[in-house]
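Heads up, one of the protein chains got dropped from this complex, but the rest are sitting where they should.
For clarity, chains are labelled A and B in written order, and residue numbers in each chain start from 1.
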Amino acid sequence: MPQEKNVAIKKITEQEYKYGFETHIESEQAPCGLNEDIIRFISKKKKEPLFLLEWRLKAYRHWLKMEEPTWQHVKYAPIDYQKIIYYSAPKPKKELKSLDEVDPELRSMFQKLGISLDEQKRFSGVAVDAVLDSVSVATTFKKKLKELGIIFCSFSEAVREHPHLIEEYLGCVVPYTDNYFATLNSAVFSDGSFCYIPKGVRCPMELSTYFRINAANTGQFERTLIIAEEGSYVSYLEGCTAPMRDENQLHAAVVELLAKDNAEIKYATVQNWYPGDKEGKGGIYNFVTKRGKCAGKNSKISWTQVETGSAITWKYPSCILKGDNSVGEFYSVALTNNYQQADTGTKMIHIGKNTRSTIISKGIAAGHGQNTYRGLVKIQKGADRAQNYSQCDSLLLGSQCGAHTFPYIESKNKTARVEHEATTSKIRDDQLFYCRQRGMSEEDAVSLIVNGFCKEVFRKLPMEFAVEAQKLLDVSLEGAVG
Amino acid sequence: MTLHTVQDYVSQYKSLKQSLNGSVSPWLKELKDSAIEQFQKQGFPNKKVEEWKYTDISSFLESSFKPRHHEDSERIRGDLAIFGDGKENIEPFIFEGLDCYRVVFINGLFSKDLSKIEDLPSQVFLGNLQEFIKCHPHIARNYVNKKLHSKKNAFTSLNTALFSNGACLYVREGQKIKKPLHFIYFSTNSNSAHYLRNLFIIGKASKVTILESFGGEENAHYFNSVVSQIVTQEQSQCEHYRFQLEGKNAFHISDLYFEQGLKSEVRSFLFGIGGRFSRQDVNVPFTQGHAQCFLKGLLKPKGSQVIDFHTLVEHNVSNCVSDQFFKAVVEEKAQGVFDGKIIVAKGTKGTQARQINKNLLLSEGAQVFAKPNLEIYADDVECTHGSSTGQLDQKALFYLKSRGISEEEARKMLIHAFVSEIIESIPQEAVRKKIDHIVFSS
Partner (left out) sequence: MLVIKNLHAKVGGKEILKGIHLELKKGEVHALMGPNGSGKSTLANVLSGREDYEVTQGEVLYEGKSLLHMAPEERACKGVFQSFQYPVEIPGVSVTNFLKTAVNSIKKYRGESEIDALDFLKLMKEKMKLLQMDEVFMSRSLNVGFSGGEKKRNEIFQMAMLEPKLSILDETDSGLDIDAIKIVSQGVNSLRGPHTSFLVITHYQRLLNYIVPDKVHVLSDGKIIRSGGKDLALLLEEKGYDGVG
């Protein structure tokens, strides 16, 4: 492989993680370790009703009986669950009556990240719920949304203001017994976002939650729940960053989406957790359970994700297509560089009749990164005329990385159609030369080609975020080939 | 004693060992000892083992088999007595118009009478493994002593421990053998387990055509465990066919290795049609450059059969080409499984790997599990794979019916068209005709 190509791609993937700064905010923390007392402490701090405490304890007791899963393609140092702090909240200076009262330090921190907590600025008309260390610190546009009957607030607030909704829907898509990390999350989750769209309402603006991990040695366990009643629509974006640290931090979140008849939920994630340094030290362990249930007829859930960060990513946003004619979509770009490892994909479970699912996964592996797509398309016996189309492409930048594809196809219905295609390739020297002969530098050429590779997925992101995602990809690619 | 649990098999090995004391070379003894040890450690695979996730062997575990592998002349005579001279059982497997050399095994025992090994060129050995080990101990040891079971599962370990014989072919350098070599493995109703270890060595720049047919009496209950090594040395070519046409009540579990030398070429056609339960593993571990391997397969389970193909192609060196094309037609309440793994090792260049899998589900209750997977650690690769599963094209069906063709006839035509893609690519006409007939009458 020509020298110059290596150097150029190396430069591209070597840029610094610009969100790596730390902010000093006074916070309140529980002692290290996990036991029933910590859970009671968390529940009490949040002033939760009894049903929720009981739910947490049930989950915790179940977790004690479970075994951590092992995955062939993801290797990490064992996590010591007793060395993690399970509750760390920025100390509230006082009860917030308006956004102007948000701690100026917090506000400036989010500003540095490009997130505006200022309603007047009308940042692209996006409502933001800012979550710092698993605690929601501010939610914009709440009033305006309330007028339409839309509830968009932090999970904790939802527990306090709308406990009946939480009681009805929590765990309806991801039961607390689901998997090791989801169970842990169910026991110790601290906050997240809650969103409820009433019948027939089309949410007029993008809803967004921005997660920022700040405190050291804490585990992040967010819980997000979105309920779309009949005929409603919501488009939701989740963004995340974390400071650069030497130790690994655990992020085990749970996201549940429920779409009833004729409802549609769009969920997009631009994930940029700290990926660890060039030697593979530090970085976030991102083990997330995301699941959408198309419970109603003609309902639709689509997952779009751009994953460039975290040392280890283990997530399979899934769709349970129960309602007849329901549609599930998964669009993903996952980039692994340096020593990152990603084992990500989706599960599409076809249960109802005439259901459809589309999977477009683009994996880019660079440096010593290992990028794995793991997908399941399951057609149950009664899923007449189900249709699935999957396209999994991998792009290898360099000879030290790996790209793997493990699609599982299970079809028990003869009228169903499942099509799966996968290709693995690299950026060819002649393609690179062609661009250079037209005046582009190697970095620009690689960026152009990689963006072209991801185009189909970027197209699915809300406009502002598509641009951000492209930039993020460029930044993450620095120094990609060596 | 009937064979049922891991312990049963281990005890059986121990008793066999005693009876064969002295007649087995030390290296072979050691190999077998290590294999049974491995088997005991592994135990039979269950659904939690990734490679056996979709292959439910509970029906196998519920059956019991009598061990049947002693080269006991009493028993051979006994078998043949029941069996008659066997010719009418072999008949169905013979390819009309195609004169072949023939090696026949009945219930895992070599039958000289039914075989046809005359007029072989001098540079060719054709017969059974036991004989080969006696005549060419060094060569035999070189290949058979590879601890294949260390990388695999309990069935390969079991076979290594318990085999006593198998088919053997050794073609020296520069031999282009026009006459195909046909290996027939037939089983009768003996509630027995047969362990065959086959070794086919094709020397430098040689060319052969190998046909393998596995069959049994219609309702015979038996277990065929087959581990085969097909070695194609530098610049040699091998055209290979395997017809798994076992009886309805039979269990067939096989592990096939294509060990390819520099610039060698293998074209293999694999058919999985018979048996109550069959699992065929095909391994292509490239260790020499510029080798090419083309695999084509057809699975056609019906009733409540389970037919499973697992392929593993490892591009451990540069510039090799692998191409896989597998089709499955699943009827009634049967189950078809295709798992194709391609691994491209770090530091290799110029790999071309392709894999296409197409599955047809013909009835309610038919099931397909497909898992085409890629593990790529090098960037200079061209790898694609595709898998599609569905039913007969309804529009095409309607079109045929609108021209007066009955539903049944129309379905047959479309299934034939689907399957033809594999069958039409068979170069030998006699073979093509035969397999076409078998596929459509099965």
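What we mean here is this: a contact is a pair of C-beta atoms (placed from the backbone, for glycine too) under 8 Å apart; a residue touches a chain by one contact, two chains touch by 3 or more.
Computed from a predicted structure; not experimentally measured.
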item	value
Chains still shown that are in contact with the chain withheld from the display	A
Residue, one of A:His62, A:Lys144, A:His162 or A:Arg436, that touches the chain absent here	A:Arg436
Sole residue of A:Ile265, A:Ile449 or A:Ala469 that reaches the chain not shown, by the stated touch rule	A:Ile449
Contact set of subunit A toward the excluded chain (per top definition)	2, 4, 428-431, 433-442, 444, 448-449, 451-456
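Operating definition for what follows: only the chains that are shown with their structure count from here on.
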item	value
Rounded Å distance between subunit A and subunit B, as computed from the means of their C-alpha atoms	45
Footprint of subunit B on subunit A - complex, ascending	1, 72, 394, 396-426
Subunit B to subunit A touching residues, read off their complex	50, 54, 346-347, 359, 361-364, 366-391
